[in-house]
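With one protein chain withheld, the remaining protein chains of the complex are depicted in position.
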Amino acid sequence: MLPAQQARLAADIAELADHHGRCRSALLPILQGIQRDHHQISDFAMQEVARQLDIHPVEVYGVVTFYSFLNTGREGRMVVRLCRTISCDMQHKDRIARQLENDLGIKFGDTTSDGRFTLQWAHCLGMCDQGPALLVNDQVFTRVNCEQVHEILENCRKTFTASGHVLTTGHGHGTAKEAFAR
Amino acid sequence: MAFLKPISPNTSTTRAPQSQRRNEPEAIGPGTMVSVTIDGATTEVPYATTILDAAKKLNIKIPTLCHHPDLCVAGVCRICVVEIEGMRNLQASCAYPLTQPLKVNTHSRTVRQARRHVLDLMLANHYGQCTTCWRNGNCELQQLAEEYGVDMTRFGSVVTPKHEIDRSSYSVVRDMNKCIGCRRCVRTCIDLQEVGALEATRRGAETLISTFQDKPLGDVVCIACGQCINRCPTGALMANDPTDDVWAAIDDPKKHVVIQTAPSPRAAIGECFGQPPGTALTFELNTALRYCGFDKIFDTNFTADLTIIEEGTELLMRLHRALVGGDTTAAVPQFTSCSPGWVKYLEHFYPEMIPHMSTAKSPQQMFGTIIKTYYAKVHNIDPADIVTVALMPCSAKKFECNRPEMAASGYKDVDFGLTTREMAAMIKEAGVDLPNVPPSEFDSPFGTATGSGVVFGATGGVMEAALRTVIELVTGEKVETLFENANIMPVRGFDGVRYAELKIPKVGPVPPILQHLFKDFEWLNGVTLKVGVAHGTANAKRVIEDIKAGGKFSECHFIEFMACPGGCLGGGGQPIPTSPEIRAARAKAIYAEDMGYDIRKSHENPDVLRIYEEFLTDGPCGHKSHELLHTSYTVRGRFIL
Partner (left out) sequence: MSTRNPILFNDIPAESGLRRALEMHPLDIVAEVRASGLKGRGGAGFPTAMKWQLAAAAEGATKYVVCNADEGEPGTFKDRVLLSDFADLVFEGMTIASLAIGATGGIVYLRGEYTYLVAHLESVLARRRQANLLGNDILGRKDWNFDIVIHLGSGAYVCGEETALIESLEGHRGEPRNRPPFPVNTGYMGRPTIVNNVETLCLAARVLARGATWFRQYGTHASTGSKLFSVSGDCAKPGVYELPMGITIADLLVEVGGLGAKAVQVGGASGHCVPSRLFDRTLAFEDAPTGGSIIIFGQQRDMLAVARNFMEFFVDESCGQCTPCRYGNSVLLDGIERLEKGTCSIRHLNELKALGETMELASKCGLGQSAPKAFLSIIEHFHDEVLGREPPHFAA
């Protein structure tokens, strides 16, 4: 990583730490923020977080590897997670899985070479009555059939071309800070 | 989000997850007792005593693996499960506090089956043959397999190893194929030592005790203290063993192989030969080492005395600069530098405090230098043909002797550091029954040692030795007039952090050995000497933070730090197992040995005085001693590349 990139990442982390606090209980929100904005919690990011919170880097690593939505390796800007649990399984999630692999040209666990898509399995997404279900970043798609796979991916691609980057949820859920400040 | 902020600002001291902390007994009147019936026997124990401890009181043995007397509760291995009347599930006895009367069965059918299953599962995921394992005969898993009559691997076994053995560290070798996930090493590293090199990573069946980003141990922030080795129940952690190289040197007729033995291994090596902890075998060891083929056997106490002279002189010089010269850069308090784990800890975590570190080398490294210079010269041996071996209680000493700057003699000053365990293995290999060989003396010219050198092995010992010398040199009075039998009790004990004050009642004339440095000691007259002692790096951290915050330790003049709990006698190279009781027994042996010496103070050691006359002629902290006996430190920091 270039020094300039490192500095930018460090500044982002400092901002997240300012927002969520510099204590261990802020660790997950900070890591979630890094994952959302940088699509990866890199070696440097983990050490910077550890420094900001005064904990050991290996503790951050232990946490990142524990949670399946946090990743030390680079993820695509869109993470497609297909539910593999029983109800979706019974609703032919395997067909959707093949279609996703075919349309993206990658296998589960991989990222497209343009860095746009990562394909992953997920456990129960809580959409069992409307399976098969998949998440694309924070957006949920239900009753997905093979034809819709193409449609969903194309819509994602259009988002790329339109804005150059993908919409994320932003800092929406952090407003509680003000709530308790009162 | 104010209410999400930690309640105590002191979070770092209890950073281990709640699940891995000792159960805090609820606030209830002291002295409250709870009755418990275990296997039919009833007793009363203090409120919130664990079932395991209550069973111990009744002499009922419950097997344990993840439990360790030095560490907080984990309750993860589940080998210690017991059945409690009225409860469906089995409970981990190590983690279950008694808060109401209970009836417990420690070996019902269900319990036995559960334990057997737990063992079967561990063995099914444990790779390696006992016959080729260094913990053969000293392995808790192996012992449990025997006790529970494991006769087959009903859930399979590992055919090919999954993990490469990590030999990147000079000190600690990790073979994760043998790991059973008890997390004692994690609790040792994060809680006990607060170093944080190891942690559980991933989850589920993939869970792996690992380093940051699975990097080689040699590349992460590890202080090489080896405390994790001492607490590992299996052979997953071991010291980097140079035994083969040492044998090769012994077998090479061209090589002159010299070994120095430190006091702590001598007080503990008996444990490897079935002796109770606290059996000192100092002079039996000399015989055994000669039998093994070492050419000369010296006592590290000699350079311990030398260290005291150098470090004590350095302290007086710093105090002079600070008290007389008003020099704010004098970096008082001075920190001791004999514990290489502590040195590395400071270099990683508080590099800004390096100026406080005494520049005096540790006794091990001073000896290496002296042997390859003075001794080589006196005995007319080419230092290139000398192999210096150090028997140490320590795994960090292996790292220390490999530090690039440790070559003042022009050669690698100390070639190999051996742990107590490795030495025991060599002696066994040579067929020597150590406890039953006749004692014999150390070799000259470093044959004379003092009690001060011996007490280095216990926490507070360096401080005690330094005080004995400094007080006598400054006051001109015998230290016995201030402390009975020259035992400076305020700095002894096992409290993690200790603080003591000693008023200098009068000053005497400057003794000859220091006349090149001081005209008089009037400037010390009436000064109250403030000293501190800390052992275990978690305690060291507390002291350093106190200094940085301007607390009472910031007003200290001299502070002894030891990386390992208990000091060197609890070192990472000592026999396994370890516990507070075992360390106390070793300390007792060390203090008893101290009392047995005719000479108890470093500055009275005639061999040390002779070396200043013959070799280090410009005196303590003089030019030559600086070149040979002092060192420098490296700013390492915490960033892992």
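By letter and in written order, the chains are A and B; residue numbering begins at 1 in each of them.
Convention: a residue touches a chain if its C-beta (ideal position, glycine included) is under 8 Å from a C-beta of that chain, and two chains touch if they have at least 3 such contacts.
This one's a predicted model, so the numbers in the text were calculated from it and none came from an experiment.
Pick out which of B:Ala55, B:Ala92 or B:Leu391 touches the chain that's been left out of the picture.
Selected residue, touching the omitted chain: B:Ala92.
So one chain is hidden, and I want to know which residue out of A:Asp18, A:Asp54 or A:Asp138 touches that hidden chain in the complete assembly.
A:Asp138
By the contact definition given up top, give the residues of chain A that touch the hidden chain.
Per the touch rule, chain A residues meeting the hidden chain are 23-29, 31-32, 62-63, 66-70, 84-87, 89-90, 122-131, 135, 138-140, 169, 172-173, 175-176, 179-180, 182.
Footprint of the hidden chain on chain B, which residues?
Chain B touches the chain not shown through residues 1, 3-4, 6-7, 17-19, 23-24, 26-27, 73, 75-79, 81, 88-90, 92, 95-97, 99, 110, 113-114, 117-118, 120-122, 124-125, 154-156, 180-181, 200, 202-207.
Following the convention adopted for this analysis, only the chains that are shown with their structure count from here on.
Can you compute the centre-to-centre distance for chain A and chain B, using the mean CA position of each chain? Integer Å is fine.
The answer is 44 Å.
How about chain A: which of its residues touch chain B in the complex?
Per the stated touch rule, the residues are 20-21, 23-26, 43, 46-47, 51, 54-59, 61-62, 65-66, 72, 176-177, 180-181.
State the interface residues of chain B toward chain A in the complex, per the touch definition above.
1-6, 11-12, 15, 190, 195-203, 210-213, 220-221, 638-640
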